[in-house]
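Take a look at this one; I'll ask things after.
Shown here: the complex without one of its protein chains, the others still in place.
Chain lettering (A and B) follows the sequence in which the chains are written, and residue indices restart at 1 in each chain.
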Amino acid sequence: MKIPLKYNIRSLFVRSGTTLMTIASIAFVVLVYIGVLALAGGLRVAFAASGDPRNVLILREGAKTETESFFDQEKARQLAALPGVARGADGQPLASGQVILLQILKRNDGSESNVALRGVEPAVFAIRPQIHIVDGRQFEPGKGEVIVGKNLAERFRDLKLGNEVTFGRIRFKVVGVFDSNGGSFNSEVWGGALDLRNAFRSSSSSFSSTLLQASSPDQAEALVRTIQADQRLKLQAMSETKYFAQQATANSGQFIILGNVLAVLMAFGACFAAANTMYAQVSARSHEIGTLRALGFRRRSILAAFMVEAALVGLIAGVVGAALALPLNGLTAATMNGMTFSEITFALRTTPDILAGGVLLALLTGVVGGFPAAWSASRRPVTVLLREH
Amino acid sequence: MGKLIWRNLLRNKRRTLLTLASLMFAVVLLTFLTAFLDLLTNTEAAVDNRLVVRSAISLANPLPESYGPRLQRIDRVKAVTPLNWFQGVYLNDRPENFFARFSSDPATLFQVFTEYRMSDAEKQAWAAERGAFIAGKALADKYGWKIGDQIFIKGDIYPVDLNLTLRGIYTAPGVESSEKQIFFHRRYLEEAMNNPGIVGTYFLLLDSPDDVPAVVEKAEAMFANSESQVRAETEAAFQLSFLEMIGNVQFLFQAIGIAIAVSIFFITANTMAMAARERTTEVAVLKTLGFQGGQVMGMVIFEAVLVGLLGAAIGCAVSAAAITGMARQLDKVFPLFGTLAMTPRAWGVGLGIGLLVGLVSGLFPAFSASRLRIVDALRRVA
Partner (left out) sequence: MSIVEVQDVSKNYQRDDFTVKVLSNLSLAVEEGDFVALMGPSGSGKSTLLNLLAGFDRPTEGRLVVAGQDITRLSESDLAVWRHRRIGFIFQFYNLIPVLNALENVELPLTLTKLPKAKRRQKAETALKVVGLADRLKHFPRQLSGGQEQRVAIARAIVTDPALLLCDEPTGDLDAQSAEDILNLLSELNQQFGKTIVMVTHDPRAAERARVVLHLEKGQLARSAERVA
């Protein structure tokens, strides 16, 4: 015989104060879990949005990131001429040498951070069509103009549209703000490769990387193999998606670990709180349980009834916690890209799997915490139960 | 009175224990976060009269070699040494094999880092051989390096691979993190790159900490109109600038900390509410005996504070033990975190939260107990 669910729900809210406080404590565990994982989720999304499987990124052999890499522009020219590189509407190869430089700038609050500057060649906008100007206009090479990623424009006082800013030794003018559909480029300043190289007096003939586009992902694979096989080049090629996946893993890994460690430890704590509540429920209702038993309900019905209640507490807490965490979605956060040493700004993402994980965590907390009380409720003799008041 | 509070705590042992256990977990987390944050902001290796001079553009931008002698000429500057962060990969790129690798100048390194100790014979041996390097004792012990051992480091930032021979082991008494680095000849690196004449950072030792503002101003002014402008700051400020770049970490930890604190508040408040509800009659009896509202209130709050502090104390103790145990393990896997320690601030945060949570969670039940009317309470039982 099963005890109807209605009974559980009503019982929970008879002593609503206790139940609500337990729900609140578990909900905050869920909030922390979802919040921290949303950071990891946001970073993943930002890096994933940056890569295209048709694109191939070429770095100096041994360099792990674009910031560490540099090679002669003669090599870049050889790369652009490789068969398999797609051609744009103008008949030119879809290839762009890129220079990555770092510049210390002040945030709006006065603190400082490294900002990544990317010097590019015109073909890059054909290779990365997702990049579009949202305010102002496109920069013109050779004129000391730059465009800034949307996130930077919001965070750094010198990078507002129309402002002038010194990079290296030269003043640049911010003529446009661009968006790369939430990708990590939104945390970069883009300008002409030559302009930026001059500003930094870095050896004027070198690039940090070259970006090529093949006509298909398969072609891209072939291109990677060709470059890797050429010993004389001393370069390494990889698919752009793979490059950004590495960055995503390197940067979000810490948050995934942090989120899980926090969640597990906090959940342990909350388990004890749930146990407290369920024990209180059981002891306040021993007479009631005795009566149910006397009416013919079996031990396991009692056990099931209390487990359902505990699960319900967990479930409600999970949903409440997830609801509390939802406003975090889209909030911007900034961290240092540990691989390039420059700041990356991204939007927190409370993806469905993270939300579900949070709810599951709460459910588990309720069930595990409630079990001892439910078990003891079902084990006690009817006579003892009825004697208590 | 104290006895009554204590016995009340023990009255429902299971409930008190469950509450203490959940408090403990939360406080362990809080103290860990604090200890971790303290580790990030730890500048124990920094010396007050040491300055760092670097490019105003960014750390990735080097300075010319010619700046060294000019900095040396500034009044009150005792010594100058160049340091280049080589990074590179030793054995493999697992974090356990990460340690700081610098190129420097054997003639001046020990003049600036006066706390480093090494025998004169070793100093001479290092200076005499271009491919020689020296290592901190803690690091040499970790890898079992002996004088004469050779190591290979693959370059990443620099397109240069290093083949180095150990010629000296230095100690830095009291500052373990300073012993987890190696230094090699800057000429080795320069020659391998066809002598570009570049220096990543200059470290300056001044006569006294009082000279810092004046020297900072002079150094920055000296190169204001040069090719590469510089930024000068104390060693501690230099180290903290990395944390500033990481940006939101402190805020993130604080937000998590607050969420944890709120969560334990609900847990403790729940216990106190349950305890208070059971004792309504008793509160009424105490009042019948002539106890004042304020006294009853004090009693309930004191009990809550006791629970809060007790849970926090257990949590802090567990944390302290765990951190000591973990630091040793962490040292092997993430040497950067090897100096994780239960700082006084972590103790403070743990116990402080316990006290605060106890106070706040006791407040409401205490207030209702003090306001309780005897007639109402007695009617409830009858």
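Keep this in mind: a contact is a pair of C-beta atoms (placed from the backbone, for glycine too) under 8 Å apart; a residue touches a chain by one contact, two chains touch by 3 or more.
It should be emphasised that the depicted structure is a prediction, and the values quoted were computed from it without experimental measurement.
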Taking the complete complex into account, tell me which visible chains touch the one left out. B
Chain not shown: contacting residue from B:Arg14, B:Arg328 or B:Arg373: B:Arg373
When the complex is taken as a whole, what residues of subunit B touch the one chain not shown? 1, 3-4, 7-8, 10-11, 281-282, 284-295, 373-375, 378, 381-382
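The definition used in the following text is that only the chains that are shown with their structure count from here on.
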Intercentroid distance (Cα basis), subunit B paired with subunit A, Å: 25
Contacting residues of subunit A [partner subunit B, same complex]: 17-18, 21-22, 24-25, 28-29, 31-32, 35-36, 39, 60, 62-64, 67-68, 70, 101-104, 111-114, 167-169, 200-201, 262, 265-266, 268-273, 275-277, 279-280, 333-336, 341, 343
In their complex, what parts of subunit B are in touch with subunit A? 14-15, 18-19, 21-26, 28-29, 56-61, 93, 154-157, 159, 227, 231, 241, 244-249, 252, 255-256, 259-260, 262-264, 266-267, 269-271, 273-274
